[in-house]
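Missing here is one protein chain; the remaining ones are kept as they sit in the complex.
Let's turn to subunit A:
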Amino acid sequence: MSANLISLLIEATWQTIYMVAASTVLGTILGLPLGVFLATSQRGELLSAPMVNRVLGLIVNAARSVPFIILVVAIIPFTRALVGTSIGTDAAIVPLTIAATPFIARLVENSIREVDAGLIEAARAMGATPMQIIRKVLLREALPGITLGLTLAVVSLIGYSAMVGAVGGEGLGDLGIRYGYQRFMPDVMLTVVVILIVMVQLVQSVGEWIAARVDKRAARNRGH
């Protein structure tokens, strides 16, 4: 493999990391509060707002129903208005974030719903405000689940990032298609796939490690 190709691979790897990292951060900033709201706003819940809950739930479901490749193309005007261009790594972050947000919101919602209702009652009995209950009880108790959920989201985004090549998004997936497939260079294709596998393995392992560290639900030897 030529030095030129190797530098292309390195560049593409960084582009993928950049796209996935940026859309994970942005998707979490948007999806976390959305998920918390979805988990606490049904009738009689902490932030009871059943109508808003239902509307947001519908929007989240709709966004998750659109195939990613169609989403990428459909929002090109929006992307251009936001970033100034619809081509390149920065532009690709827009559809990736839009795909990540409802996904992360649902994962967060599920994790929070698994928190024992007795803990909410105990916190209410202490005189906690809804915001205090969310910050000090729900988010903290749901942290192991949220961590695993975010791990899942990052792995999915690594897969999605390969598709944004369709709009000139660059990154590993794009490199694999243009060199590995269209120019019939199987060694490039193989390298791309191996890098992606390593990336996913790393993300999964780190995510599971963090989740285990913050999970105090089961008794274990704590080494002291």
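Here is the rule we use: a residue touches a chain if its C-beta (ideal position, glycine included) is under 8 Å from a C-beta of that chain, and two chains touch if they have at least 3 such contacts; residues count from 1.
Throughout what follows, contacts and distances are computed from a predicted model.
Given the options "Nitrite reductase", "Thiosulfate oxidation carrier complex protein SoxZ", "Heme exporter protein A" or "Cell division ATP-binding protein FtsE", which would UniProt use as the protein name of the unshown chain?
Choosing among "Nitrite reductase", "Thiosulfate oxidation carrier complex protein SoxZ", "Heme exporter protein A" or "Cell division ATP-binding protein FtsE", the correct UniProt name is "Cell division ATP-binding protein FtsE".
So which of A:Leu8, A:Ala63 or A:Ala128 would be touching the chain we can't see?
If we include the chain that is not displayed, A:Ala128 is the one touching it.
Using the document's contact rule, name the residues of subunit A that touch the chain not shown here.
Given the touch definition above, subunit A has residues 116, 118-119, 121-129, 132, 136-137, 140-141, 143, 214, 216-219, 222 touching the missing chain.
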